[in-house]
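Only one protein chain is missing; all other protein chains are in place.
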Amino acid sequence: MIKWQKNMVKIGALATIVLALAGCSTAKSNGSGQGNNPGKTIKIGVNMELSGSAAGYGQQQKQGIQLAVNKINKAGGIKVGNTKKKIQLVVRDNKTSNTTSASVAAQLVNNDKVVAVVGPAATNAGTASIPNMTKAQVPSVSPSATDPGYTLQKNGDVQKYIFRACFQNNFQGSSAAKFMTNNLKAKNVAILTDNSSDYGTGLTKAFKKTYTGKVVSSQTFQEGDKDFNAILTSLKHKKIDAIYAPGYYSELGLIIKQARQAGINVPIVGSDGMADAKLAKIAGNSNTNNIYYTTPFSTKSGETNTLAATFLKTYQAKYHTTAPTFSALAYDSVYMIKSAIESEKSANSVKITAGLAKITDFKGVTGTITMNKNHNPEKSMTIEKLTDGTVSQAYTIK
Amino acid sequence: MKANFKYNIFWLAVMIIGFVAIDACEFLGIINAFIENMLVTIGINIILATGLNLIIGFSGQFSLGHAGFMAIGAYATGIMTQTIATPLGFYLSMVVGIVIAMIAALIVGIPTLRLRGDYLAIATMGAAEIIRILINNLKITNGAAGLFNIPPLVTWATVYVLMCLTTIVTVNFIHSRNGRAIMSVREDEIAAEAMGINPTRWKLAAFVFGAGTAAIGGSLHAAYIQTIAPGDFNIMASIAILIIVVLGGVGSITGTFVAAIVLGALDTILQNFGTLRMIIYSLALILIMIFKPSGLLGNWELSFKRLGTHQRKEQSIHE
Amino acid sequence: MQTFGQQLINGLSLGSIYALLALGYTMVYGIIKLINFAHGDIYMLGAFWGYYVINQLHFNFIWAMLSAIVFCAILGVIIEYFAYRPLRHSPRITALITAIGVSFLLENGMTYLFTANTRSFPQVIKTVTYHLGGLRISNIQLLILGTACLLMLLLELIIKRTKMGRAMRAVSVDPEAAQLVGINLNHTISFTFALGSAMAGAAGVLIGLYYNSIDPLMGMTPGIKAFVAAVIGGIGSVPGASVGGFLIGLLETGVQAIGLSAYKDAVVYFVLIVILLVLPAGIFGKKTKEKV
Partner (left out) sequence: MSSPLLTAQQIVKNFGGLTAVANVSVHFDQNELIGLIGPNGAGKTTLFNLLTGVTPVTSGAISLYTDQGVQSLNGKRPAEIAQAGLSRTFQNIRLFKELSVLDNVRIAMTNHYQEGFLASIFRVPKFYRTEADMTLAAQKLLAIFDLTSVADQPAKNLPYGIQRRLEIVRALATKPKLLFLDEPAAGMNPEETADLTRLIRQVQHDFHITIVLIEHDMSLVMNVVERLYVLEHGALLAEGTPNEIQHNPAVIKAYLGDEA
């Protein structure tokens, strides 16, 4: 028994050492705090969903990024002060996993020493990368993280190193609500939400907040669902003037198809996740009537925006399809970084961050962008109408 | 007793040396945020897989719902540390997570644990999915958007210490009357029952214990990654933990360690292969299973006791 | 009433899809007790095969389907030969992990080769919607329903009436004893995989045509649901798989019809657990009691 007590003392001593060491590791300060600097080239990281459930969207964004980088490099690179430096892309797959996204972010900023990151596509993967981006003082621009809180800290302050190129949900959701009341005169609507990510649920929340008419029915679906007949049949005999369905084109295409086949012909309004030529391909052109969606990027905008026109043309030439919104947003993300480097005359990551925060009247494919204090781009929104599978009309919303 | 104590000190020394080594590497800059991320992921996976190995390897119950209990721990931490953003708050939330996960395991386990083999697997998978869908539709969990900006209350050291603690507790549990009773149920339920061992009770004990450790893993995950969403805890997440257990060797805690480290390192290295990463990963998985069907270590266990068998004789003489 | 009738049609048509997939699961499980996780991915490959032969080689629907059946059957045999056969005497959990590995490989291999983008399936049969007293049903829904029933009968016949079917039943009861009476184990198991995968191939083309949308991950969710269907029906039983499939289809439809779409999967899993508690071997499963 006495021996046992003696040993207890020994354990106690060891435990004290362990705790002291633990303290030592946490007390260690975190580097000098100057961010990453470029070498011969400007290294830009891509933290993207290239496999897993969001891979379809991630791959489209990667295409947009590559298009932008090729174009910049062909013109000699980015002007940093007096020299021109080419961009070197470091593309890494985060598997649509939040844990991996954090790891990819750490690798990009610590090992690859990139000066800026484009991505991730989804809000959750994005927020998982924030701690590592912030620690290394490297900015990231997400082409499609739409949660209003994405660029904000818990106390409401802005996340210093986090930017996005897309609209946040509140703006799109409330715009859709206003549009449905004012333009479509819809008094009774049904809502069909993609319930598998923040995107659909966030838009629905914002929509419900603004919409003044009556929400007759609010139903949800999951990403990967293919059969919506049950929900649509239950809506058929309800008196509804329109359907608000925030989600992505893969599911929305099927909803449109099955709704029209079931004889539901009311307008269906969605969000920029629908803005893809594949929507009409999946739904079938003859079914794609009376479809509206909010989008920052109109394929019609080529008529007024020359940048968009060239983008659409080069994209078509390279990938043989009409450029989807995700590619356009990712394309703009790269150019926003370029613009920040040029205005700050430095490709140091902290400087780029400052440059990104100061972006004003940046001419992009998805519109003229001004970064507001919460790192959300302010740009005009378009609502497109599809008739027989093609854009027949575009409404601009300020 | 003296001999037992010697082994315990030995293990303690191993743990301290491990800690000091990581700490030194961190201090010297050999371990940067990226490697640390990998190590923490491995540590959390070890906690999760050790608990699952107890259920699958030692009690012989095929559970496919581990991620559901992990989710409970993660959300307990995610929600509670929003208001109590202190280390104490974290530990409190972890305890709450463990308790809720254990209660959930009781509710799930009491009816389902009488099922056998694959039927149990599919039932536990269903239960975990029900947990995830509830989280996906609740207000307090912020639905599909999940929780982010969770305060960073966990360092690699916390994960390391908790990994050691859960492993010690689990191994102690296995190497006791309790563990033997659990293994007897795995070996032969009817015979165990004839020896006065209530199979349902012991299966449930292992299941609930495993759920508790899963909750610990979940809490650490939430506080380290600082972002959680229902999608993190789907069927594929349960399968990822199962893969570690089977790859290491069902019934070998040492194997779980080895597999978690091998897979963690593999996953990190494959990060350099872009879109090929998952293809290489799946090929590696198939090949390891074909050439090492009983896992990397089978049911072999690292034991200092066995390394010094002469000491065992000495011990029995003393007794 | 009309809505109810329409929902019944919706449920049956969704159920026929699950049933088609569950048949393949149940056969493979019945014979080597392996949860063939890759089954859903073989279905995906069947759909992609249909997509390519119709688009590139301009096959008509019948040929596309037949060739997909042959393609998937061969694929199933190959997968069994390389990935599962070496593990026949290993713990079953090892084979399960290998099956998961094969599933990952097929999903990610296809993502790598053909990108993760959703594709629209060529509409080789024009959708015609029939109106029957206010109810709508399309020719493709009828086609799927018909095929599911036909394949089920065919399977039942093969298993109950042919020599190979007898061999399959023998192997499923006792592989060792079956070998002793001169049954070639390898051939029988290969045949089972061919048959199961062929059904997945047929399902791939049919469902691709019906929904007009295919992608490399399309097999994941239906695969798991179909497995649940097979378990509910009593895994190993052909009629059980069909009944399970239809049950899940009707259940999902019913839950969505009453406005609980957010909980549709939760309800399915809940019913699964309840059924297993009442009937531990599923609806048509045989109860086995251990002899003491």
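Note that the chains are named A, B and C in the order they appear, and that numbering of residues resets to 1 at the start of each chain.
FYI, a contact is a pair of C-beta atoms (placed from the backbone, for glycine too) under 8 Å apart; a residue touches a chain by one contact, two chains touch by 3 or more.
Every value quoted in this text rests on a predicted model; they were computed, and no experiment measured them.
Contact with the undisplayed chain is limited, among B:4, B:272 or B:303, to B:4. Touching the missing chain, out of B:86, B:176 or B:272, is residue B:176. Within the complete assembly, residues 1, 4, 8, 169, 172-173, 176-178, 180-181, 183-184, 187-188, 190-199, 299, 319 of subunit B touch the chain that is not shown.
Convention: only the chains that are shown with their structure count from here on.
A count of contacting C-beta pairs for A-B and for A-C identifies A-B as the more extensively joined pair.
Computed from the mean C-alpha positions, the centre of subunit A lies at a distance of 34 Å from the centre of subunit B. In this assembly, the C-alpha centroid of subunit A lies 36 Å from the C-alpha centroid of subunit C. Multi-chain contact residues of subunit A (touching two or more other chains) are listed as 50-51, 53, 195. Multi-chain contact residues of subunit B (touching two or more other chains) are listed as 136-137, 275, 278. Against subunit B, the residues of subunit C that register as touching in their complex are 29, 33, 35, 83, 86-87, 90-91, 93-98, 100-105, 107-109, 111-112, 224, 227-228, 231, 235, 262-263, 265-266, 268-270, 272-273, 276-277, 280-282, 290, 292. Put simply, subunit C touches subunit A in their complex at residues 3, 6-7, 10-11, 13-14, 17, 108, 111, 115-120, 123, 127, 129, 136, 138, 207, 211-213, 215, 217-218, 220-222, 252-254, 256-259, 261-262, 265. Residue ranges of subunit B in contact with subunit C, taken from their complex: 56, 62, 111-112, 114-116, 118-119, 121-123, 125-127, 129-130, 133-134, 136-137, 190, 235, 239, 242-243, 246-247, 250, 275-276, 278-279, 281-283, 285-286, 289-290, 293-295.
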